[in-house]
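Worksheet: the structure to be examined is printed underneath.
Note that one protein chain of the assembly has been removed; the remaining protein chains are unaltered in position.
Each chain gets a letter, A, B and C, in the order it is written, and its residues are counted from 1.
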Amino acid sequence: MPFIPHTEEEIKSMLDAIGASSIEDLFDEIPAELRAEGLKIEPGMSELEISRLMNGRAAEDGTPGVFVGAGAYEHHIPAAVWEIATRGEYYSAYTPYQAEASQGTLQLLYEFQTMIANLTAMDVSNASLYDGASALAEAVLMAVRANRKSKSKRILIPRTVNPVYRQVAHAIVRNQGIVLEELDYDREGGHIDPASLPAEPGDFTALVIPQPNFFGVLEEVDALTNWAHSHGALVIGVVNPMAMAMLAPPGEWGSEGADIAVGDGQPLGAPLSSGGPYFGFMTCRQQHVRQMPGRIIGKTVDLDGKTGFSLTLQAREQHIRRSKATSNICTNQGLLTTAATIFMSIMGAEGLEQAAATSHANTNELSDKLAAQSGVSKVFNRPVFHESVLKFDKPVADIQGAMAEQNIVAGYDMAAEYPELAGCMMVCVTETKTSADIDNYVDNFKRISA
Amino acid sequence: MPFIPHTEEEIKSMLDAIGASSIEDLFDEIPAELRAEGLKIEPGMSELEISRLMNGRAAEDGTPGVFVGAGAYEHHIPAAVWEIATRGEYYSAYTPYQAEASQGTLQLLYEFQTMIANLTAMDVSNASLYDGASALAEAVLMAVRANRKSKSKRILIPRTVNPVYRQVAHAIVRNQGIVLEELDYDREGGHIDPASLPAEPGDFTALVIPQPNFFGVLEEVDALTNWAHSHGALVIGVVNPMAMAMLAPPGEWGSEGADIAVGDGQPLGAPLSSGGPYFGFMTCRQQHVRQMPGRIIGKTVDLDGKTGFSLTLQAREQHIRRSKATSNICTNQGLLTTAATIFMSIMGAEGLEQAAATSHANTNELSDKLAAQSGVSKVFNRPVFHESVLKFDKPVADIQGAMAEQNIVAGYDMAAEYPELAGCMMVCVTETKTSADIDNYVDNFKRISA
Amino acid sequence: MLIFERSQAGRTNGVQLNNLDSNTADIPDNLRRKKRAILPEVSEMQAVRHYTGLSQKNFSIDTNFYPLGSCTMKYNPRGSNKLAMLPGFLARHPHAPESMSQGFLASMYDLQEILKDVTGMKEVSLTPMAGAQGEFAGVAMIRAYHDANNDDARTEIIVPDAAHGTNPATAVMCGYKVKEIPTMDNGDVDIEALKEAVGPQTAGIMLTNPSTVGVFERKIKEIAKIVHDAGGLLYYDGANLNAILGKVKPGDMGFDVIHMNLHKTFSTPHGGGGPGAGPVGVSERLIPFLPVPMVAKEGDNYRWLTEKDRPQTIGRLSAFAGNAGILMRAYIYAKMLGRDGMVRVSEFSTLNANYMMVKLKEAGFEMAYPERRATHEFILTLKKEAKETGAIAMDFAKRLLDYGHHAPTTYFPLLVPECFLIEPTETEDMATLDSFIEVMVKIREEAHTDAEMVKGAPYTMPVKRLDDVKAARELDLKWVAE
Partner (left out) sequence: MLIFERSQAGRTNGVQLNNLDSNTADIPDNLRRKKRAILPEVSEMQAVRHYTGLSQKNFSIDTNFYPLGSCTMKYNPRGSNKLAMLPGFLARHPHAPESMSQGFLASMYDLQEILKDVTGMKEVSLTPMAGAQGEFAGVAMIRAYHDANNDDARTEIIVPDAAHGTNPATAVMCGYKVKEIPTMDNGDVDIEALKEAVGPQTAGIMLTNPSTVGVFERKIKEIAKIVHDAGGLLYYDGANLNAILGKVKPGDMGFDVIHMNLHKTFSTPHGGGGPGAGPVGVSERLIPFLPVPMVAKEGDNYRWLTEKDRPQTIGRLSAFAGNAGILMRAYIYAKMLGRDGMVRVSEFSTLNANYMMVKLKEAGFEMAYPERRATHEFILTLKKEAKETGAIAMDFAKRLLDYGHHAPTTYFPLLVPECFLIEPTETEDMATLDSFIEVMVKIREEAHTDAEMVKGAPYTMPVKRLDDVKAARELDLKWVAE
């Protein structure tokens, strides 16, 4: 029997011990009228059979050339990362509730917290949230708890934040009377122009600042941060952790730094994998640590005074605080943080920097070459980071379709989320691509536009 | 620097400690005139770059439908096998010379020896040899040592033994004055007809008996074994371990059983992988154990009387006995025996039996369907095991070539090794194929023959 | 030793560097990072050795019996992992066009269908990323439903006192007040209390069945009627779905919405804390509110269902479509089980639990609900042992580690004093169960003869018992160079 070790003899002796005559008897407390008639799904497959099925489906989707980012980035992942992360001891362990029997995971997570706090230049990090989008929602909820001076539950959120992040944040916080108020962006720069910010914005709880923003454009984070702080609001940074190897981190924005920083950890060792599992990360200033959702690992000592690690500040969490918890979050992305920790250890800051820089240069190369074609132009005039929005004369859907036939994922169509950007497509080229790949893209593009 | 952890500072302080001014100095004992001028090979690639190269090459070769055996069989391997076998603790350990720090590998090999001895129904097994072909060579050398009564160094070896095995055995034993004398096979049956054996064969040291033989045909192992024993010769069985789940094992051949059994362990968990790494196995009767080449693991106790395992009978081996060793073999196929041990544990005898039986039935299905085509016939009239030789009107090379274009590896051309079988091709269909796959083969065959 | 303590300034991993001098001059100075972040500077081998070594400090299903009640620690098939990590799946960008995603979409669609069948619900959305997010989706749908009916007086969610902490926390996240109702001595919900609790303010009730006390809620039909009659909806917390697979369907019990913890029932890996997957299934009336995206089949083609198709959706809960790779593993597992295998999950997990319960009872341990059948799990209370010896449930738990068994869930649910919630799962063999029982008896003996020893446990782990109070009081959450 698949995955069931019982022999006929054992079943008999277990039933005898119980005093039941059949396994069926053990379900005798379930009211008869509720009993199901059995399932309609197909009979089970052997591993051999399911292997054939899944190999076929994986082959069907193939391994195209990916030139799109928009929240998920195809970076090289050292082979060691997943060979270690899928070791049974990490892969098949539970949340480290019994600390003494979970020091592997716990120490790793403490190291993870250190790495993420250092990358964002913030004081403390938690041990992960679901993903970047839900992390932003949690950051909004946290800001409302943390900013006791503000009563408005009003959060300013630029339209340059990933639109799905905004939708997710809305879905999650709306039932608590929190208002997400959009800030429009500058049509030339593709950024939030600090000069356009109101001098008298009224009470607001927090300002969200993306860096780079969804368009890949770099925001004037210092001015934005100072403006929010000058109005008593907190600053929530939404950042790409790979970009943090090159860009000023939230902890250093403006004169005081951001208060909370979140983002999606996917660039740190998670394969694209159709959009998940990735992981959300969250860091904050020390003073807000008790408002942070999610698990947090602390260093402590054992009875002999030896260093050890355990889950700490559990009084914030749902299993202790129940309806008063900072969040309902429980299981989240442990395995992905394991991979990310190994990834960051192997890459080091220099490795991240090189991957980031090469991705950036590659994206520039492609967008320059495309913009040199007739009927194509760059949309924004501000500096970008490894993502670029281009305008095309030809319909974006046609370009995407024709490129798909060349086994290329061509870019992200901006129209659905930004009607004013109809005809625009966003491209991203990571370090996994060579100049030859870029030229191949451009050649194909020329052919289909001809 | 790839794989080198030294920082500039460390290099300096190490050189200081040594009292050398540069690393170059450390090579000062090498005569100057010998110094190389540097290498011509290309500069190093990053893991990202080599990944691109190798992914491309792997894709080039693709994953065709394999309908050939002839010494290497495509069986399903449970995912757990290689996920466990490639754990660093197995993958990156050395030969278990320090037993106390190698109990994992040692106990596993003791279990392996038990499984292989049980599969072949022999008394004892070693812990592996290189592959099936070289294992046959070692068996021949061993037989010469073990059969003290025979002086002839004459080994009878049927032409039904895998031809490459015979070539390898020849290459390895020829320099020691050992003669491999071929026995021809019955043209109808494809086997060694016991009735054809000479009544007075003269002194010979051993008879080699394959089961199934290279043609897939089943030999009359009992009669052959008894005949050899009645002439004072030893019997060396060459067997497919997967087949042993269904066929009488060498330990039970004739009235006394074979004396030595060898074979290739590939069907037990080794992927096809272009022909290697696989592993050779060797089992024998207890009385010959000291003549056995290769590593052997024994059970023993530690200072507290606790059970443990260690390399034993090392006095046979080259590192102790040097020129008097039973073989020069040293490093061989540890990782593959690790995989095979896990494979056999997961499959169990029933799993092996089912895989063997399904392969057998599938091969029959294909060969029956092919033989039903005009211009195709079965060559031998004896029972086979999961391999079948067919004769075609159309040239074999043409069939292979046309099928290759349909992404099918069609079979093994017999002509090169058996000129009398020109126009014949051998097929094998393992349990990894379905009836639909077989029909697809047949349909393609019909199309190309039309 | 921390990875940072193995670090040496200036060390790099050449083979992971691209050795390219990429032009980044266009990034303005004021937006650049000034000082490199402090990350480890170790060789690849150092990292491999460090994290291989750390891994060996963990208990896990691949190494130990792990009978954590409610958490369902059963064998995670390696086949699921290997197949979900096929290059073709890992390489798929979430924004790849549907034409390049049919293999993936087909798998997700099939999984939706399988989950519908096993739960008896009408439609399923796979997007929630764990049980708690599934709960959020579920309660948010209940709210959306009432809102759509302009029924805004419904401000309360009823939750049994034995419920998992995520239940009340979720209700609050959805803007509800939580009303607790008691559990009776026989483990069932107190129907009278429920009757008193419901009213026009009731938005719904959150239930786990089998409940978190390890028994099947027999009056579920009556409960459903009471809540429905009051205008509320029923939420099913599917953490214990494994106990009833193929035996009863939540849809048939009257539930309106359900989440499933695929990382439990469908045996995807817990990964030291996730990722999970918490799909939600709904009855007819909640279909419009399901979170998007979902997958639809049209002819032979699969496509995404989005806000456009479902204008009343509660929205999106993740940047893409949830933990896709985990959903893949669940799908593969479900396909390997198939129709009969599903039923065997509930049968053998129940057999194992009842066997352990009976044997432990025979050995003199006290059960919280001695009159009841165990479901896939059961609760034992060590209050007698605690009183007699001073060794409490936590001490027993720690001492179990010394014997190589992970401790069961302790002190949950909170209403049973000194409790162990024990869930062996169907993938454990009888010899392992017997060993656990033997060890429990042995620890009790130890507690009687040398309670101090038991209270000092564990002794064989990488660390002795840890000081959690110090951890919380003298917060040390990241390494800082000296």
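Methods note: contacts are C-beta pairs under 8 Å (C-beta built on N, C-alpha and C of every residue); 3 or more make two chains touch, one makes a residue touch a chain.
None of these values were measured; they are calculated from a predicted model.
Undergrad: Return the single residue from C:63, C:155 or C:201 that touches the missing chain.
TA: Here the residue in touch with the unshown chain is C:63.
Undergrad: Which of B:177, B:202 or B:419 touches the chain that is not shown?
TA: Of the candidates B:177, B:202 or B:419, B:177 is in touch with the missing chain.
Undergrad: Touching the hidden chain in the complete assembly: which of B:308, B:395 or B:423 does that?
TA: B:308
Undergrad: For chain A, enumerate the residues touching the unshown chain of the complex.
TA: Given the touch definition above, chain A has residues 1-10, 44, 46-48, 55, 78-80, 83-84, 88-89 touching the missing chain.
Undergrad: Given the full complex, what residues of chain C touch the hidden partner chain?
TA: These residues touch the chain not displayed: 6, 8, 11, 14-15, 43-46, 48-49, 52-53, 56, 61-64, 75, 77-79, 87, 336, 341, 427-429, 431.
The rule is simple: only the chains that are shown with their structure count from here on.
Undergrad: Could you state the distance in Å from the CA-based centre of chain B to that of chain C?
TA: 46
Undergrad: With chain centres defined as C-alpha means, what is the inter-centre distance between chain A and chain B in Å?
TA: Chain centres of chain A and chain B, defined by C-alpha means, are spaced 48 Å apart.
Undergrad: Compute the distance, rounded to whole Å, between the mean C-alpha positions of chain A and chain C.
TA: 20
Undergrad: Among the residues of chain A, which are close enough to touch at least two other chains?
TA: 47, 51, 55, 63, 76, 78, 86-87, 431
Undergrad: Check each residue of chain C and list the ones that touch at least two other chains.
TA: In chain C, residues 11-13, 16-19, 42, 44, 48, 52, 77, 79, 81, 83, 87 touch at least two other chains, as defined above.
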